[in-house]
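Part of the complex only, each chain left as placed.
Which chain is which? They are A, B and C, in the order written, and residues in each are numbered from 1.
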Amino acid sequence: MKVHTLGGYEEVGRNMTAVEVQNQTVIFDMGFEMEEVINADGEVNEMTTNDALETGAIPLDEQIMDKDVKAIVIGHGHLDHVGAIPKLAGAYDAPILCTPYTKRVIQGILEDDRKNIKNDVIAVEKGDEYAINDDLTLEFMHVNHSIPQATLSLLDTPEGKVVYGNDMKIDFSPVIEETTDIERLKEAGSNNVKLMIPGTTRVSSPGRARSEESVEVELRGVLNSCYEAGGAVIVTTFSSQISRLNSLLRANDGRRKVAFVGRSLKEYTEAAADLGLIDLSDVEVVSYFDEVEQLMNRVDNEKEEWLVVATGNQGEPGAQLDKLASGTYPFELSKDDHVIFSSRTIPTPLTEANRYSLEKKLKEKGVRLYMDVHTTGHAHKEDHRDFIRYLDPENIVPSHGTIQKLGDYVELAREEGYSLEENVFIGENGRTIEIG
Amino acid sequence: MKVHTLGGYEEVGRNMTAVEVQNQTVIFDMGFEMEEVINADGEVNEMTTNDALETGAIPLDEQIMDKDVKAIVIGHGHLDHVGAIPKLAGAYDAPILCTPYTKRVIQGILEDDRKNIKNDVIAVEKGDEYAINDDLTLEFMHVNHSIPQATLSLLDTPEGKVVYGNDMKIDFSPVIEETTDIERLKEAGSNNVKLMIPGTTRVSSPGRARSEESVEVELRGVLNSCYEAGGAVIVTTFSSQISRLNSLLRANDGRRKVAFVGRSLKEYTEAAADLGLIDLSDVEVVSYFDEVEQLMNRVDNEKEEWLVVATGNQGEPGAQLDKLASGTYPFELSKDDHVIFSSRTIPTPLTEANRYSLEKKLKEKGVRLYMDVHTTGHAHKEDHRDFIRYLDPENIVPSHGTIQKLGDYVELAREEGYSLEENVFIGENGRTIEIG
Amino acid sequence: MKVHTLGGYEEVGRNMTAVEVQNQTVIFDMGFEMEEVINADGEVNEMTTNDALETGAIPLDEQIMDKDVKAIVIGHGHLDHVGAIPKLAGAYDAPILCTPYTKRVIQGILEDDRKNIKNDVIAVEKGDEYAINDDLTLEFMHVNHSIPQATLSLLDTPEGKVVYGNDMKIDFSPVIEETTDIERLKEAGSNNVKLMIPGTTRVSSPGRARSEESVEVELRGVLNSCYEAGGAVIVTTFSSQISRLNSLLRANDGRRKVAFVGRSLKEYTEAAADLGLIDLSDVEVVSYFDEVEQLMNRVDNEKEEWLVVATGNQGEPGAQLDKLASGTYPFELSKDDHVIFSSRTIPTPLTEANRYSLEKKLKEKGVRLYMDVHTTGHAHKEDHRDFIRYLDPENIVPSHGTIQKLGDYVELAREEGYSLEENVFIGENGRTIEIG
């Protein structure tokens, strides 16, 4: 068995890994490097595939281009996992396999890109066994993350089972969906897992990732305090975090009218509504300039009657929150109003500068700010330890991080009895690891 | 009106402020500087009053020693508010006024110190009006903090109302007691508050202090994950944080037997139980060495049947958690066991070294660690802004912090329209501020 | 005596303080807030005085506009001390007093602004006594800073001596000029200094500010290593730091040809050359696009023969270093080339984002980077203590910093026996402090 570590092994982002067994290859994820390619409102910059390869925006897949690729398996719908599909998937004569919600996200991206890639996009329900061919069977196991229908992919091969799960956590009180399917993990783990490919994003954080319900309670407390104090209340969060949006609706509990403002919010929540993951029947979802203008004019006259959810939690210039702060619409923020960031600032200098500029605008108007009402979608150290203990893999190739982060995971794996380059390996973009 | 800023104006700790109106003086709080005087298990070091004064362990009260002190008002039972009572209160011919739970704490301290101070300790229920004399009336208004029956003291004087509230927050979902009595605050605020003396501990943190219920949900998630994984589970928290201990009992929900281990846990929880603030009927509370030894021997044989709560969350050498980690008892920690810190490490080098040493011992045994399952008991910036807006004080003297922290509060007060040394003042230990 | 703390008491920047004695007022400094008004190459943004006031770019001087202002004393030529002159000085019928180098800087700014302000700009040599009128005498005492001819202003008034020294340090091995005139300070200090107004920028840094000569030695080491390795060498530093530029010339020691590239470098160094503070006879100083293009073309062909000094050390978009990194000129940076930052990144999110973007461009070309070959121009804690001990002032009003920084200074003053609001005061923009 060979593992080609193509992308996401020297950075956070542009995830892509290929597993080759007896000359048959399965690709896991095809993601973007966010910093290089995403602009304010969540859209992908227009660039050719070659430009994207050259600037490091997408994974370098040259070393597998002449392999016999049987399937492209996508774990969940975040852009660092699906964003390179329009650029790379067309080169492979293989279907794209994913859960239904992820399929909706991929379809949205393909429409944006107006690119005729011919790969089938096949929705596979969690728990189903999908036979790629006689040798290869796929099952999506259920895990928690910060987008609906995230999975741990279980690929059965002639040389043993491969578990790929780049981003995941164990949430004992998620807001939508169930807790990570620990029983299924244990069952898989008792049947000889040859290889696990986990993410590493938060492996160096001690303990457990906090649950979504705990954030919901916090959010309700903040909303209560804001409603008590009065004034307009604007919340911003990640558009794909459907559980958080549900929490907001529950925390609001009908007390104020709710509006979702911004294109990516519209796209992700409408896809979720179609699959029954959120109820938008009492939510005004607006996206076009005129719609937003009209809505915010109403809100300006009825500040204490609205809860507005807007895109732009990273301070992206031109996103809806930035527009609200800049006076683009007939809506004036003042010292009695509240802006709640139900998110975390991604710690890069460019994002921090954007957030600084946004917060400065808000502070100049006297707006009351609430930060970090949020939890991560990524396993902490003890969650990761459970994944190891439940799945009991023979070999591990940690993914999705710089070499230092991969090293953090190796330290955990050592505590669990693994040894470097014996049964835990550090990838590098372009490396091929032979699993004995 | 004169404000004597005696202690806690150049440090966190040893709080003491005196307000003098027409030659009658009321003292607020008499606390210790924790770093100087507290040893491992929560006991006060033995030192004479003069030693304590010289080392900076207690406030320098010389400038008010010949004043006509009418009352000593204690806001809540933490040691940085009550710890200097045995050393200082005896010099004043005045009663000590506090809530019933605080009275229990003070009585405990006085017993420890075996000192015959003659001051009456008078319990005043929240909401009652207590006439100190014809001129001075006291009411304890209800606020949330991290110990039961914390208060915002409202002193009515011939020159106007004084509100003293050194440590407090607004918790919209506290676990025991009610939310801070906002209606009472507003009512007081509509009747000319001359002076407010707030604490500053977390005024530079944006947004709101997180609620206790949010922590309870987090704690339940951690417990669930630990119970799922199996092994012994030990939790450590602050002994006076009765709400957290209630949360633990609720999160456990009868699934495991519960033991509270350590002297300060015993003292604080038994006082709380007497006042109906916690139900210990299903908890084994042990403190003496033999008791603990016997209990831990049982736990060692029934690891998956017990939830042990132990003192020593700051890594204090000699506290119960340190003893458990050091093998003092017939109880062996191993790689399947869990230690949960439902607390935050106080950020001083000595505490951090203690915690480092403790964690090192635990890691060497392979114990799984969970940190910071906790929230603060102190108002964040927007909570503080609400206190200002609800109470609408004419003047503010921020307290309980270094000069930089007091400056943080002044920045908030400026946003609310106050000006330095006009109506918001920066104290200094030993300063007397005249309120016009 | 009254002190009007007009600007620089709630931020770093826009320094302005007025001292009023028996109805005669002297203004010290008129500076800009850098973040608001400076663009890439050191130029002042065009804005009206009212816009500048409103955005907080310049000090609010309303409270002294009807005072009898006798002189505007400028301590040194940095823009946070001189930048508001074109906007504010014209309203006062008073001369501007400064050292000759500062006069050159002010003249440059006034030309840029094309504004007809009528105030005389009078150069006063250090050590000379300048009689403003019968009551007021000014002497500039010599101190070290990071621009030539920085001063500690000694104003003799009918109510005692005032010492204003906003930015300064004591450098025992400066590269140009002499060490701070400690003997003169002691002499002044032995003659009843009524009031000192020191800056606070680095008062919380322990010990001493490092000397310029120590940086020169470090810079020589870096140059030596780069020359040994070969390739182009580009250095960037602050254009007004003439001592550093001298150090560079000395460290280079004729081994490579030297070019200074950029408008602000040209202005500051030519002013310095006129006053004998730097020898430009062997330096090519270029500023216009065509000149730079031509020069960099030569450098591209003779990389190992040139030492290029360029503007843009903060990563300012459009400054010369950014242009060199962006391929604006016929000059290609490669993996054998070196860029040395003889400066420190100002720790604001916007600057850090600029630097990040610049460094990313350079790293993509493989350029070798050298950071922080630099020392501060500001007194550290023990330098400040010496200023207090040498000058022995009766009262102190620390300036140039946020309230927390002013608080840091108060902590030092306390160690030296001062008490808050008795003889050390915390200013606030717009406060008037009465000195008893």
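A few points about this structure:
Here is the rule we go by: a residue touches a chain if its C-beta (ideal position, glycine included) is under 8 Å from a C-beta of that chain, and two chains touch if they have at least 3 such contacts.
On a predicted model such as this, the values are computed, not experimentally measured, just so you know.
Of the identical protein chains in this complex, 3 are displayed in place, while the full assembly in this structure file contains 4 copies of the same sequence.
As a working rule, only the chains that are shown with their structure count from here on.
When C-beta pairs in contact are tallied for each pair of chains, A-B comes out on top. Mean C-alpha positions place chain B and chain C at a centre distance of 47 Å.
For chain C, no residue reaches two or more other chains under the stated contact definition.
Put simply, chain B touches chain A in their complex at residues 170-173, 182, 206-208, 210-211, 213-215, 217-218, 220-222, 224-225, 228-229, 340, 366, 368-373, 382-383, 385-386, 389, 415. Chain B contributes residues 10, 402-404, 406-408, 410-411, 414, 419-421, 426-428, 430-431 to its touches with chain C in the complex.
Across the complex, chain C is touched by residues 348-350, 352-353, 355-357 of chain A.
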